[in-house]
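Before any comments, here is the structure.
The complex appears here minus one protein chain, its other protein chains still in place.
Lettered A and B in written order, each chain numbered from 1.
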Amino acid sequence: MTRAVTFFIMLAFWVTLSGMFDVFHLGLGVLCCLFLAFFSSRLLFPEDTLPLRLRQVWGMMLYLPWLMKEIFIASFQVSYLTVSPKMQDLIQPQLIRFRTRLKTPFARVTFAQSITLTPGTITVSVIDDEFTVYALTDKAAQSLPGEMERRIAHALGMD
Amino acid sequence: MIINGIIVFLLYLALVIFATGTAGILRFPDFYSRLHAAGKCDTMAAILALSSIALYHLSENPDLGGVLVALKILLILVFVFISSPTATHAISQAALIIGVEPWGREKK
Partner (left out) sequence: MHAVFLAAGIFIFFLMLLTLYRGIHGPLIFDRILGGNMIGTKAMILLLIIGVLHNNLSMFVDIAIAYAMLNFITTLGVTRLFFRKRSISDTAQEDDQ
């Protein structure tokens, strides 16, 4: 089962990147993908975590629209700050540290990327469960970890 | 006709965000706040511009070749979406290790 899913993902990549549909190129692709799926499917889905992964992909699909909305707000907020002449009075830069309750590395990476993309905050350093975040304003600093951590835990099936 | 309007709107919105990102990287007072302008504005503008170009190509040649090129642009979009925050994070962590101090008007 794991190998079949790996095979179809690889084949989709091959067809997209090569764009040729004659027998020779397609046969070469099928052969390569069979070899890859047989020998190294453990790289993509370690230790038979396929059902969990599929559920997480579905959770991320539900999480992405909210993230896109946040990125949209973020880019307009930064745009407003850069064009306003009183910029140096509007920002209060500060470094803050907090601990997260997310356990797996995948969830922590997702959380760090989301912090970087949402308004007013970027992740500076992640050591185990301690996040160092640089916030541009006081309001952005107080909103962490808050709602985003809850949403990620929900999306990855860990609550 | 309406699809052309959407394409032009997306492309020029991307250009405006690119312009403010560039203004941000020139105007912000310290290094970490310049990272804000780079990380957010560049990601958003690249996503908008890439989707605009993909839509234009699909509307010009709606056959199998056009769909394949649009899929490749979608691949670039996903890659930018993952790699841009990672690059920002790598630069900021290197700066923190070297010991670059954040800017502040009043130290508390």
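In this section, a contact is a pair of C-beta atoms (placed from the backbone, for glycine too) under 8 Å apart; a residue touches a chain by one contact, two chains touch by 3 or more.
Just so you know, these numbers come straight off a predicted model, no measurement behind them.
Asker: Touching the hidden chain in the full complex, which residues of chain B are there? Just list them.
Answerer: Here the touching residues of chain B are 4, 7-8, 11-12, 14-15, 18-19, 21-22, 25-26, 31, 34-35, 38, 42, 45-46, 49-50, 53, 56-57, 65, 68-69, 72-73, 75-76, 79-80, 83-84, 86-87, 90-91, 93-95, 97-98, 100.
Quick note on the criterion: only the chains that are shown with their structure count from here on.
Asker: What residues on chain B touch chain A, complex-wise?
Answerer: 16-17, 20-21, 23-24, 27-30, 32-33, 35-37, 39-41, 43-45, 65, 68, 71-72, 75, 82, 85-86, 88-89, 92-93, 96, 102-105
Asker: So in the complex, the part of chain A that touches chain B is made up of which residues?
Answerer: 16-17, 19, 71-72, 74-75, 78-79, 81-83, 87-88, 91-95, 112-113, 116-117, 119-120, 122-125, 132, 134, 136
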